[in-house]
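Have a look at the structure below, then the notes.
The complex appears here without one of its protein chains, the remainder shown in place.
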Amino acid sequence: MRLLQSTQMRRVLGLGPALGIIGFFMVVPIAIIIVFSFMKSNPYGGVNPEFSLEAYKQFLFERNLMDELVFNAAYLRIFGRSFLLAIGTTALCLLIGFPTAYYMSRQPARRKNLMVFLVTIPFWTNLLIRAYCWILLLRDTGIINNYLIKWGIIDEPLTMLYTNFAIFLGLVYTHIPFMVLPIYARVEKLDFNLLEAAHDLYASRQQLMRHVILPLAAPGIIAGSLLVFVPCLGDFIIPNLLGGGKHLMIGSLIQLQFGGSRNWPFGSAAALILMSFVLIAMMIYVWGPGRKMKPEGDA
Amino acid sequence: MPKPAIEIKNVTKIFQGHTGHPVTALDHVSLTIEDNEFFTLLGPSGCGKTTLLRLIAGFEYPTQGEIVLFGDSIRGLPPQQRPVNTVFQHYALFPHMTVAENVGFPLKMQGQRPDEMTRTAARMLDLVKMADFGDRMPDQLSGGQQQRVALARALAPQPKVLLLDEPLSALDLKLRQEMRVELKNLQRQTGITFVFVTHDQVEALTMSDRIAVMSMGRLQQEGTPIAIYEQPVNRFVADFIGETNFIQSTIAGIENSGARCTIGPGTTLGTGATADKGKGDAVTLAIRPEKIRLVKSDGAADGLQGRVAECIYTGTDTNYQVELENSDVRLVVRGRNAITGETLFKVGETVVLNVAEGAARILAD
Partner (left out) sequence: MRSSTTSGPNPAGEKQFVIGRFPGFAATSWIFLLYLYIPIFLLIIFSFNASHSATIWHGFSLEWYLKAFGNDDVQRAAVNSLIVAFIATVVATVVAVFAALILARGGRFRGRGLSYGILMLPMTMPEIVTAVATLSFFTAIKLDIGLGRVVIAHTVFCIPFAFLPIRARLQGMDTTLEQAAQDLYANEWQTFRYVTLPLLMPGIISGAMLSFIISIDDFIITLMVAPAGSTTLPLYIYGMVRMGVTPEVNALSTVMLAISLVFVSTSYLIGRKKQAGTANQ
């Protein structure tokens, strides 16, 4: 009994500080924005403590001059655009990331380590700076346009920055390591004998890929897709810098409500909706088909 | 005349080693494996036996030479186009498929209809006594069971040749002995040519119709188990298979049946054959320990005399180390133990060694 108490005590003391910090400064704040989302906005910042569903209504309706609710698709469009961009980014990341992860895993040990390292570095470098690199390249007076004009290939600068294309390019660029690494962690563990066995048992290259490699890499693919999709959906820097704030995504919409627009309840509601998308995605991942085979690869 | 199952024609395989130096895994190996034969490639690790197996399977390609399967060259054919299947050392069962799906896999790849596939898979599982395990996942099976599934899977597409890469090495002793018998039976039942790779001489001797002994990428000897054991052609084969006494000697004279070799001052031994050696040549003699019989010495000096230097009791037998009289040669002699359970001779006893006619062999190298 005493032993039980002491291990119990140790668990509390050991986990207490970490859970306390995260609990108090993360879980409580989330509870607070839940409360905020049901209040009225204060035009000078913050909220007025009165119950209201205004924030949620605002997603679909706006009040006209006669104070009537009329349908307004502007925010739906922003959500739609965010989803499309996030899905598109995930798909392109997968298309590039899978072959890369697989190819990396088949390299000799030294080159393999080097390639993993090369993919990991951008993962740990400043997102802002990586977005800035593309501004440098894509601007009307950027490196690409300047040199294309200098070499006489074009006369007028191509408009590349502040377009959906730029956002897409930037999203793929900043998120693709999240796709490569979990897939790599899976396929790297693939027993080479399995490939030989499949060929030995008459599988063609395509059949080997479809029936053996892809199913075994599936948990990595699912994890990678989530790791790309979730942050993409809420991304703020890329649409802000490369989209120039013209092409809003959910993340920028939320940020705006706490910044210039000063509608905290609406911002809170938008944040909660984003959060629930993420939770749904996580639940699919945890309780869905990939359950048994979580990726072990930590970044 | 039926075509041989596999002809290995002068095959060489050179790998690029880790340090960048080429490593010769197979050095001009030629072999013929007959149809419906249980053929074993035997040798220590690194002798090239697994490489040869992988060349037949199509996982690697020869640097030189050619492999012919039932009269057709299979040069350049990828593994999925060879009517040859492998049982891998660690089985390589697909972890994400059930046992039945694993066994059905090759059939699915060959485009069999699902119902036909299920039937064949069930029949194969029945054949290896795993009929009740079709729905299990591979990681729910014991090593022996995984082994059986791997066998069923490799046999399911009815290959012309089954390649087995040390399939018993991961099993414990009891199971291994059981599987030896079963593998042999399976080969007889199916009539498929088995090519079996092992480093275990007992496995090789008990199961094979014929054995090829390999070392350092070269074929050392090819023959039936009895021929390999009784007439090893060189020191490596004699040493690797069973236990052997090696004696440095010179030929004192040629007799009608063989040679007479000097093994000490005034002591000679008759051999079965001369191996193309002549009088005065230095040779190595090989004698199996069980081919020598010890008798108590009655003082009269006739035959080979010696003194027991060491007694090692092994249950059914006792291994004696006998020092020959007038010579520094020490021979290992194996003697059956008496029914009383005692060793027949004691350390220090003087004994006479009776060597059976032809038991001593002159080695070719």
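Note that the chains take the letters A and B in the order they are written out, and that residue 1 is the start of every chain.
Simple rule for what comes next: contacts are C-beta pairs under 8 Å (C-beta built on N, C-alpha and C of every residue); 3 or more make two chains touch, one makes a residue touch a chain.
Owing to the predicted nature of the structure, the values given are computational and were not obtained by experimental measurement.
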Would you mind spotting which of B:F59, B:F133, B:F196 or B:F345 touches the chain that isn't drawn? B:F59
Absent chain, residues of chain B that touch it: 58-59, 61-66, 68-69, 72-79, 81-83
For chain A, which residues touch the unseen chain? 7, 10-11, 13-15, 17-19, 21-23, 25-30, 32-33, 36, 45-46, 96-97, 99-100, 102-104, 106, 113, 115, 117-122, 124-130, 132-137, 139, 141-143, 146, 150, 173, 176, 180, 192, 195-196, 199, 205, 209, 230-231, 233-234, 236-237, 241, 250-251, 254-255, 257-258, 264, 267-268, 271-272, 274-275, 278, 282, 298-299
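As a convention for this text, only the chains that are shown with their structure count from here on.
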Chain A and chain B: spacing of chain centres that average the CA atoms, whole Å: 59
Under the definition above, what is the set of chain B residues touching chain A in their complex? 57-59, 78-82, 84-86, 88, 90, 92, 94-96, 105-106, 108-110, 153-154, 157
Which positions of chain A touch chain B when the two form their complex? 191, 193-194, 196-204, 207, 211-212, 215-216
